[in-house]
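Quick notes on the structure that follows.
Apart from one protein chain that is not included, each protein chain of the complex appears where it belongs.
Chain nomenclature is as follows: A, B and C, assigned in order of appearance, with residue numbering initiated at 1 for each chain independently.
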Amino acid sequence: MAATLLSPDACAALSHQLPLWAIVDGKLTRQWTFANFSEAWGFMSRVALLAEAMNHHPNWSNVYATVTIQLHTHDLRGLSSLDRALAEAIDRITPA
Amino acid sequence: MAATLLSPDACAALSHQLPLWAIVDGKLTRQWTFANFSEAWGFMSRVALLAEAMNHHPNWSNVYATVTIQLHTHDLRGLSSLDRALAEAIDRITPA
Amino acid sequence: MAATLLSPDACAALSHQLPLWAIVDGKLTRQWTFANFSEAWGFMSRVALLAEAMNHHPNWSNVYATVTIQLHTHDLRGLSSLDRALAEAIDRITPA
Partner (left out) sequence: MAATLLSPDACAALSHQLPLWAIVDGKLTRQWTFANFSEAWGFMSRVALLAEAMNHHPNWSNVYATVTIQLHTHDLRGLSSLDRALAEAIDRITPA
């Protein structure tokens, strides 16, 4: 899937399509707090599979039970269709 | 935690303590089928943390969404307190 | 990448293309023994990324430092181009 830069309208629509994400410093951002490191790591292990399969990798960090994921498309200097698709895929594997 | 071999009575009690496990070929055995590889892998990634932290490692296999775990204590040639403890810990991280 | 069944000639060529693998019970098979569970797990974590990205998953098992991978293509009831491609990719990430 080739990444295409999102138009300003498409960016504005993200807040409805991805209500749990915010745009921070130009990056699509979401944070999770799990019960402990093990739960956080199980989630990260699934995000890693998604990222590699899409060949689109997050800027992400973890400390104990907290995971923060930031998405943007470096080559296009902005938010792209790949960021939106990866965020949607990550939402689908987020434990209820 | 030092492993101690389970007595015949303690082995017999396992079917009550660990109702989702069976003793197959002398090994404490359970199988899971998840929705897909990603879910199976997220679970395995958490089991790996448990196993390394307890320094007690399963004999386990995976094919796509199915994970099979067999526990026994090689050094003691049987089922030990460590197998029981690891099985209980694995049950606690099994998704509902 | 669509999987295509390997012809008998293509199967015969595997022993040259993949000298560290053997065909056992119709499955492309290789076993590794690492220094410890941590090394084995680091390798498995990379194989998981490959498998998910190719949407082709191994039949694999692990006990402590030993990893055994078996590849075949269930839907085609034999060895396919995907098995060969995944085996090649796994060889490339095998630590020297």
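As a working rule, contacts are C-beta pairs under 8 Å (C-beta built on N, C-alpha and C of every residue); 3 or more make two chains touch, one makes a residue touch a chain.
No experiment lies behind these values; they were computed from the predicted model shown.
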| item | value |
| --- | --- |
| Sole contact to the chain not displayed, among A:3, A:51 or A:82 | A:51 |
| Touching the absent chain when the full complex is considered, from A:2, A:35, A:63 or A:96 | A:63 |
| Hidden-chain contact residue, picked from the options B:5, B:23, B:49 or B:85 | B:49 |
| Residues of chain A in contact with the chain not shown | 37-38, 41, 45, 48, 51-52, 57-64 |
| Chain C residues that touch the omitted chain in the full complex | 37-39, 41-43, 45-46, 49-50, 93, 95 |
| Missing-partner contacts on chain B, residue numbers | 45, 48-49, 52-53, 55 |
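Operating definition for what follows: only the chains that are shown with their structure count from here on.
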| item | value |
| --- | --- |
| Interface residue overlap between copies chain A and chain C, same or different (over half shared) | same |
| Angle, in degrees to the nearest 5, of the Cα rotation that carries chain A onto chain B | 180 |
| Approximate Å spacing (C-alpha centroids) for the pair chain B, chain C | 25 |
| Centre-of-Cα separation between chain C and chain A, whole angstrom | 30 |
| Shared-contact residues (touching 2 or more other chains) in chain A | 45, 49 |
